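Here the complex is missing a single protein chain, while all its other protein chains stay put.
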Amino acid sequence: MAAPPAPGFVALGDLEEAASRVVPAEAWLYVQSGAVGEDSMRANRDAFRRRTLRPRVLADVSTIDLTTTLLDARVSAPVFVCPMARQGLFHPDGELATARAVRRAGLLGTYSTLSTRSPEEIASAAPDGLRWFQIYLQPEFSRTQELVERAEKAGYAALVLTVDAPLLGVRDRLAATPFILDPEHALGAGEGVRAPARAPAGGRGRYTLRAEAAATWTVLDDLQSITRLPVVVKGILTGEDARRAVAHGARGVCVSNHGGRQLDAAEAALDRLPEVVRAVGSDVEVYFDSGVRRASDALVALAMGARAVGLGRPVLWALAVGGEAGVDRLLSLFASELAATMALTGRRRIGEIDRTLLGEPRW
Amino acid sequence: MAAPPAPGFVALGDLEEAASRVVPAEAWLYVQSGAVGEDSMRANRDAFRRRTLRPRVLADVSTIDLTTTLLDARVSAPVFVCPMARQGLFHPDGELATARAVRRAGLLGTYSTLSTRSPEEIASAAPDGLRWFQIYLQPEFSRTQELVERAEKAGYAALVLTVDAPLLGVRDRLAATPFILDPEHALGAGEGVRAPARAPAGGRGRYTLRAEAAATWTVLDDLQSITRLPVVVKGILTGEDARRAVAHGARGVCVSNHGGRQLDAAEAALDRLPEVVRAVGSDVEVYFDSGVRRASDALVALAMGARAVGLGRPVLWALAVGGEAGVDRLLSLFASELAATMALTGRRRIGEIDRTLLGEPRW
Amino acid sequence: MAAPPAPGFVALGDLEEAASRVVPAEAWLYVQSGAVGEDSMRANRDAFRRRTLRPRVLADVSTIDLTTTLLDARVSAPVFVCPMARQGLFHPDGELATARAVRRAGLLGTYSTLSTRSPEEIASAAPDGLRWFQIYLQPEFSRTQELVERAEKAGYAALVLTVDAPLLGVRDRLAATPFILDPEHALGAGEGVRAPARAPAGGRGRYTLRAEAAATWTVLDDLQSITRLPVVVKGILTGEDARRAVAHGARGVCVSNHGGRQLDAAEAALDRLPEVVRAVGSDVEVYFDSGVRRASDALVALAMGARAVGLGRPVLWALAVGGEAGVDRLLSLFASELAATMALTGRRRIGEIDRTLLGEPRW
Partner (left out) sequence: MAAPPAPGFVALGDLEEAASRVVPAEAWLYVQSGAVGEDSMRANRDAFRRRTLRPRVLADVSTIDLTTTLLDARVSAPVFVCPMARQGLFHPDGELATARAVRRAGLLGTYSTLSTRSPEEIASAAPDGLRWFQIYLQPEFSRTQELVERAEKAGYAALVLTVDAPLLGVRDRLAATPFILDPEHALGAGEGVRAPARAPAGGRGRYTLRAEAAATWTVLDDLQSITRLPVVVKGILTGEDARRAVAHGARGVCVSNHGGRQLDAAEAALDRLPEVVRAVGSDVEVYFDSGVRRASDALVALAMGARAVGLGRPVLWALAVGGEAGVDRLLSLFASELAATMALTGRRRIGEIDRTLLGEPRW
């Protein structure tokens, strides 16, 4: 299965700008926006810029093996595609293109409740690919249950429950063009499926959120009672919450601040990773997303204890620039860069990545 | 009482720029200016940008209650409008528009000695609103006493004594247009009322300030001897001064560096809050202003021990952009954002906000 | 003696830009330039921006007294004018204008060996002003002795020996226009007087400096053997050197990195002040210059133990903008701002300034 013709970017560092030239203005605001003043979004990148790796030399790096397992499924690299909504805004094929490229790369793809395409269509696009289904709790649990059952039937191997969005974060950049958040762009799973609410209702001191905001940790028990799929909890930033997730049966937690799109005053997601790893890293797999752009970011997160890292916005950029071929190229460049970076740090296998790889933070 | 038509800004982050397009040049210099090189003004914002909150999840945030009390009066949120002079520069209705919007929002309004409108007019604009009267000491105490008596009679519930302005801070930006500080813009309380002096008189090493600069802590005793209203001391930045305020009967202290308009070399006001809270936080209410722009700023200050936070410049911006409707919109967006931010940090009531909400400072 | 008409700047913060519009291009490079990449020059300002003062309130600041003494001579404020060469580049009256303005302000003026005007002319311009004479060691000590004798005869009250210039620091900005450093602009003291050498002679590993670079601490003994004037050593940045200066009879030391014009890799001068104060502050007066622009800078240095602070580049800017009247205005604004700043920090006299005035450094 040969890769399609190469899209219009030749280096990972060119991708964002290349995308900025082809993405329609409203979709651009959508993908680039973060919460409020976007401090958390910037902090995500700053945190990576401050971290360093210790280069080691003359360690026989003639072969580099990136393979690892995620919840016992083998993947070609400790890299996954984040569950991102509304991919149809970026390319007519939307999640189908993503799924095909992810499968070709041998990676894990995770797909959003709010996809432009249905969970079944996405599964059909790459039937033998490894895929997990992301869940936004619905106001009625019966609706959530329907989604879970469809995901299970369509061959998704795990559920990713997003817990950092009891409502949508405030996004200044989208305030003037909120229509981009209209359901029509995210109806792949059906008309009745709800996105996180845009703002609390009420005023004069009393505000009400939609029913799903009433969820507590027992929702994990409820989910497990209706499915045999393992559940990963996404959007955890503290050791306390990670421990509760594990106590309620989560098989993995994903440290993420939603790409800086929910709570603007949050710390950089990366800076929260060590606490979560200390809390539950010996019990379950800890994944990471929010700010990963280059292979060295992945190595940093892995050295801090992550099992795998998610790519978010870069996938939408690549989708816009080249569709399936764009995502192919992104994933191929990223994996190749990961191999090169491991060679430069004297690591031959994922299992050789540990804390001794980390250097002193930069100023 | 329905809100007037929406003014020309849709996100809190747009407000300053929207205002910059409508505020006359001199009034813009007035509101935007800080002391000397404006380092303190910038530091106020930088301090908030460095602080972080710890997001907590799955905490049943289906209802959010922002209500609290300020000196035993119930308000819809721990947010007040700062006592800002010369509001007539920003809208013909000046403080009247502010007072109406504040009352509609169910918040506390504080009004300056140097308002464009008289204390009585402001009271009449929103008779049943909660309001405090800000006092600049006058050269003769008898004049101060007259102001206190008028405030008491007009139904103000407390006095806010500003102590960080024995004279006006040096403002480079206003040096070329000092007329904006002329009394005519601040004569609401009457012709005899004095603003802080602009510069010390004298030279060759000996300088004299106006009579009110001779005040010491006993002025608090004097004030209390002439009024039954509780006195809040505003402009405190050290634990020592806070303790003295309380020792002399203050019912509250407001940590503030006057929005960076008085001493330019001052620390960010936020960085001074913990010391004041440690010193007197268990004895009196501690309020905060200087640099609050977004709901997360309010949460940070509350988590550090503030009872409520004041909005300053944003109110003038909103007043300029939309008059009463502009302030309505500001206060409504701010409260809604506060509810949303509490939901994202797993807090349902103001009483659930404590130091465990704070994360590590950003670099 | 009334001040001349006001020159073209109304705030201290406007002065540099006002000067940039009137100073000829080459002279501008001369005054603005620092050593090499100008990191030290920037560091001088950054150090002040990071320091903070603790505002104190209700301290009866109705009168502010800035007077102090420098080597037992009374001055109107702890502020002096630095010994700056070639003032004729900035105004035809050069040092004469400076001397008249300094005298009118009741301050100490220090004048360079490399002045455009002779020491005698400068003395005549303001006979009853307090003035010190700055000495660059000459290749032959007999020449240095002549300068000392002239200064003594012309009523200079002390000698300021500059020790941080065994040769001129490398100045990239002046490399293309070195003529500005030609002797003609600094011949006030006579044709035989030498400025610091521009670069070491030699090559291939062996370099020779001019004879005066051979000086050691005994030069202080030599100087004292030929004059009754007290000697201040300028350009000290370490405790070790300060102690040696005092051991050899210095009556004062001036902490300075020459405005960032000599060693570019030097720390900010301000950051070196505490070490010098600890070493010799109880034995002799410690002065400070390098980066002082605003009154709060002066207060910071005084709080850290300086006896007085020097104004450098601002004086040249003011001279260019308004000649004598410009320097008048600068010194008047600075002193007035100093009085105002003391009022805002609750200090009434110079003697009330101590370390408790300092707040935490800013990030």
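Letters A, B and C name the chains as they come in the text, with residue numbers starting at 1 for each one.
To be clear about the criterion, a residue touches a chain if its C-beta (ideal position, glycine included) is under 8 Å from a C-beta of that chain, and two chains touch if they have at least 3 such contacts.
In this text, all values refer to a predicted model and were calculated from it rather than measured experimentally.
Asks: If I'm reading the header right, one chain is hidden. Which shown chains does it touch across the whole complex?
Replies: A, C
Asks: For the chain left off this view, which of C:266, C:320 or C:357 is in contact with it?
Replies: With C:266, C:320 or C:357 as choices, the missing chain is touched by C:266.
Asks: Quick one: which of C:24, C:37, C:127 or C:190 touches the chain that's been left out?
Replies: C:37
Asks: Which is it among A:52, A:208 or A:224 that touches the chain not included here?
Replies: The single option touching the absent chain is A:52.
Asks: Identify the residues of subunit A touching the omitted chain, counting contacts across the whole complex.
Replies: Residues touching the hidden chain, for subunit A, are 10-14, 49, 51-67, 75-77, 105-106, 293-296, 299-300, 332, 335-337, 339-341, 343-345, 359-360, 362-363.
Asks: At which residues does subunit C meet the chain that is not included here?
Replies: Touching the missing chain: residues 36-37, 39, 43, 46, 50, 163-164, 166-167, 169-170, 172-173, 175-176, 199-200, 202-211, 213-217, 219, 235-238, 240-241, 244, 257, 262-268, 271-272.
Simple rule for what comes next: only the chains that are shown with their structure count from here on.
Asks: Rounded to the nearest 5 degrees, what is the angle of the rotation relating the C-alpha atoms of subunit A to those of subunit B?
Replies: 90
Asks: Quick check on this structure: which chain has its C-alpha centroid closest to the centroid of all protein C-alpha atoms?
Replies: Per-chain C-alpha centroids ranked by distance to the global centroid put B first.
Asks: For subunit A versus subunit B, what separation do you get between their C-alpha means, in angstrom?
Replies: Chain centres of subunit A and subunit B, defined by C-alpha means, are spaced 42 Å apart.
Asks: Among all residues of subunit C, which ones touch two or more of the remaining chains?
Replies: In subunit C, no residue touches two or more other chains.
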